[in-house]
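Here's a slice of the assembly, chains where they normally sit.
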Amino acid sequence: EFAKLDHHRMLRQGFAEVVFCQGKTVEQVLAIMNRLAEYNRSILATRATREMYEAVRSAVPDAQYHELARLITVERQKPAVDNERFILVMSAGTSDIPVAEEAAITAEIMGNEVKRVYDVGVAGIHRLLGQRQLIEQANVLVVVAGMEGALASVVGGMAAKPVIAVPTSIGYGANFGGLAALLSMLNSCAAGVGVVNIDNGFGAGRLASIINHMR
Amino acid sequence: EFAKLDHHRMLRQGFAEVVFCQGKTVEQVLAIMNRLAEYNRSILATRATREMYEAVRSAVPDAQYHELARLITVERQKPAVDNERFILVMSAGTSDIPVAEEAAITAEIMGNEVKRVYDVGVAGIHRLLGQRQLIEQANVLVVVAGMEGALASVVGGMAAKPVIAVPTSIGYGANFGGLAALLSMLNSCAAGVGVVNIDNGFGAGRLASIINHMR
Amino acid sequence: EFAKLDHHRMLRQGFAEVVFCQGKTVEQVLAIMNRLAEYNRSILATRATREMYEAVRSAVPDAQYHELARLITVERQKPAVDNERFILVMSAGTSDIPVAEEAAITAEIMGNEVKRVYDVGVAGIHRLLGQRQLIEQANVLVVVAGMEGALASVVGGMAAKPVIAVPTSIGYGANFGGLAALLSMLNSCAAGVGVVNIDNGFGAGRLASIINHMR
Amino acid sequence: EFAKLDHHRMLRQGFAEVVFCQGKTVEQVLAIMNRLAEYNRSILATRATREMYEAVRSAVPDAQYHELARLITVERQKPAVDNERFILVMSAGTSDIPVAEEAAITAEIMGNEVKRVYDVGVAGIHRLLGQRQLIEQANVLVVVAGMEGALASVVGGMAAKPVIAVPTSIGYGANFGGLAALLSMLNSCAAGVGVVNIDNGFGAGRLASIINHMR
């Protein structure tokens, strides 16, 4: 018995257990998704290859694949969404979009209105200042950035709402697989910033969703 | 001119600029606190020595010093507090209390009801399970832990609300100044956890307060 | 002469030299296994590819391959096993199973009763608490976990028997190839935990076996 | 309330909660020891300063201080000890003795016969070979070494019993606070070695004691 599904998670935390596909065989992913699909209306698998998706779809025909974000989703009934309270997902560069999409789609399947503003890195600060209004209106902000990850600090200083920072492994050399952006975000001189793991768009989307549902 | 105070911050983010005392001279801290005290009802300084406090008190007599947390606070008027929505600050060990107190007092001065549960590390899991009700009632959770920081993951799996994890430098050997707990928290298998810098009680208290004020 | 086999090891330590296949050519593995098979009833090779196995099998027809665990075993006579004293091998996630199996099969070939409990990570602590009885009955525990490796601390706090912790490289981002789980386990606030190298299921199985044979 | 003592630990794991003094105030240590002394016959505090000891002794007069090992012990009744099964604590150099003593005294207060062999580092291998008989007779071995920590591998290859390796921070330069010895021990080519945290003599003594009590 290779998996003990946490079927209680939907009750306890409002969303079914999410499948982390990395390190699993295609057969394991298929079996787990199959069982989850029996008990839940919406399910999510992260770090999924297309091959895994093909296997899942044969058993769960309404499964969808999000190429860039490497997500498999099943969404049988749109959750109720409060359009007034949106999550703003921002990326510093075009190359950070896969991680940003992982966050955005995660938040959407968990019942949130999501707006996206991509490629507004600080090297051209006017691009960011041009989004000031959106930044002030957002209820929660997810900031995805690689290289030096400075975007999190600047947004953190502009927003009055919580900022979830996601370092990415985009960059090279002394970026050390995302370490540069990670340390940068942890040391942000702006308060009100919480950080998740490198490239962990899913974790950011999940946390943003929890916060966005607070009343 | 050694300091450009961000007097706009109160308006923009709901609390005056907070003074980070480390690396500053006593004179600089005094001058900055003095100016902040002119314009704001509540002010806060972190990483303050008793000597800095003595200097500040001579100019701002209603300043208070929190020894363990190394905070200077001035609070001229209690902010309105919603007692229904409390922040739960937890620590894994007794040695983590200074950082936990930094978080708790920060949240209090920013207008939050705070409850404290200290010394509930996972080595005696029944201590933690005994707090299950409080964990479920809390509106936001701050989990402070050194050594291996496992408390964040366990609490993260029990709570439906956002968890802010604060790694501490408590421990020795391969703890590497808090790195062990930091990496542990970033890699938490529980989703819905945002991490702040090592020993950064202030950052956690600030983020918790922002989230706790969301409606 | 590329290998000086330690034929004395069986006498000195109760099991023949185990072949570490990584970095060896197929020819070298074949020659070494061939010689070991002459002198020993049970032999083991770790980190073996299927190609290595095919070569070995042609010379040692009773060799077996364990795909997931990447082990080659030859077991000509079942060792005597004390069914009362079992080793419990636990994994935090499904993705950690290959390392867990390396530990379990190693312990089995060395003459131990092994029970497996997989996918009981701390994010859903009830899954773990549901295994309390097994944890209390086990004679030695092997805990295999990636990501933040918190399972070792929680089990370490529940068990009265020795716990061997195995960090895995499962995870991503700031997991840094298993470093996060490794540091976490070394800094465990639970005493009575001994740690082996990242992904070193073999080392854990071997140590567990030695302890399990103590009278 | 700064401490939630785990009074259940004696029952669950055979020895009372051990106090980690680092990061605690003298008052906290005093209060915790006082309460533990009420309920338990044997208690132990690690990383204690002489000042802490003086405070504890005023309330618990039968407390003792072990200068080198920085331990406070209270032992009201010698536990039964099986003299046939001894734990062998070895150190590579004279400078590693404080950590070795932490391990040895921990094991003694937990009811074990302990033998000590210090200063047998591998640079003069005859010193070690001269201890071969003791190494073969020992029931559990604790190997304490700084610098390159090679002693663990050599002893690990000689002994048929479990070896607990303790890296120390003794050394300088690229020893990086014990990292060199730690990595060395984790990568030991000898199987049957479990590693604890840098300078963690207590952890080694505790684990050795658990194993030594197995029947």
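As written, the chain order gives the labels A, B, C and D, with residue 1 at the start of each chain.
Quick note on the criterion: a contact is a pair of C-beta atoms (placed from the backbone, for glycine too) under 8 Å apart; a residue touches a chain by one contact, two chains touch by 3 or more.
Predicted model, so just to flag it, every value in this text is computed and none were measured.
Colleague: Which copy number describes the whole complex, given 4 displayed chains of the same sequence?
Modeller: So the full homo-oligomer, as given in this file, consists of 8 copies.
Just so it is clear, only the chains that are shown with their structure count from here on.
Colleague: Give the fewest steps needed to get from subunit B to subunit D, where each step moves from one chain to a chain it touches.
Modeller: The fewest touching-chain steps linking subunit B to subunit D number 1.
Colleague: Report the chain whose mean Cα position is at the greatest distance from that of subunit D.
Modeller: Ranked by distance of C-alpha centres from subunit D, the top chain is A.
Colleague: On a C-alpha centroid basis, what's the spacing between subunit A and subunit B, in Å?
Modeller: Chain centres of subunit A and subunit B, defined by C-alpha means, are spaced 26 Å apart.
Colleague: In angstrom, rounded to a whole number, how far apart do the mean CA points of subunit A and subunit C lie?
Modeller: Those two chain centres are 35 Å apart.
Colleague: Approximately how many whole Å separate the CA-defined centres of subunit A and subunit D?
Modeller: 45
Colleague: Tell me, which residues of subunit A touch at least two other chains?
Modeller: In subunit A, 182, 197-198 touch at least two other chains.
Colleague: In graph terms, with chains as vertices and touches as edges, which category applies: line, ring, star, complete, or other?
Modeller: Shape of the chain contacts: other, as it matches none of the listed patterns.
Colleague: What's the complete list of touching chain pairs for this entry?
Modeller: A-B, A-C, B-C, B-D, C-D
Colleague: Within their complex, state which residues of subunit D touch subunit B.
Modeller: Where subunit D meets subunit B, its residues are 1-4, 6, 8-9, 17, 20, 22-24, 28, 32, 47, 167, 169, 177-179, 182, 197-200.
Colleague: Using the touch definition from the top, list the residues of subunit C that touch subunit D in their complex.
Modeller: It is residues 12-14, 18, 139, 158-162, 164, 182, 186-187, 191-198, 202-203, 206-207, 210-211, 214-215 of subunit C that touch subunit D.
Colleague: List the residues on subunit B that touch subunit D in their complex, please.
Modeller: Per the stated touch rule, the residues are 93-98, 118-120, 123-124, 126-127, 146, 170, 172-176.
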